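Dropping the structure in here first, questions after.
Omission of a single protein chain aside, the complex is shown with its protein chains in their original locations.
And then subunit A:
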């Protein structure tokens, strides 16, 4: 598994800052394969699409 903000392995390093930042950011990396996702932010939410693992949304 990978950090969905920085794309680094979730088990390596400290992702506390990433988790805090994610409160005001959508995910950018697929947590399953670390591919950069196509992210669309709209006024009330977001969607994030990984070509391999499909769509995530707020």
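By our rule, a residue touches a chain if its C-beta (ideal position, glycine included) is under 8 Å from a C-beta of that chain, and two chains touch if they have at least 3 such contacts; residues count from 1.
FYI, contacts and distances are computed from a predicted model.
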Hidden subunit of the complex - UniProt protein name among "Biotin synthase", "ABC transporter permease", "4Fe-4S dicluster domain-containing protein" or "GvpL/GvpF family gas vesicle protein": "Biotin synthase"
Sole residue of A:19, A:41 or A:55 that reaches the chain not shown, by the stated touch rule: A:41
In subunit A, positions touching the absent partner: 6-7, 23-26, 28-29, 36-46
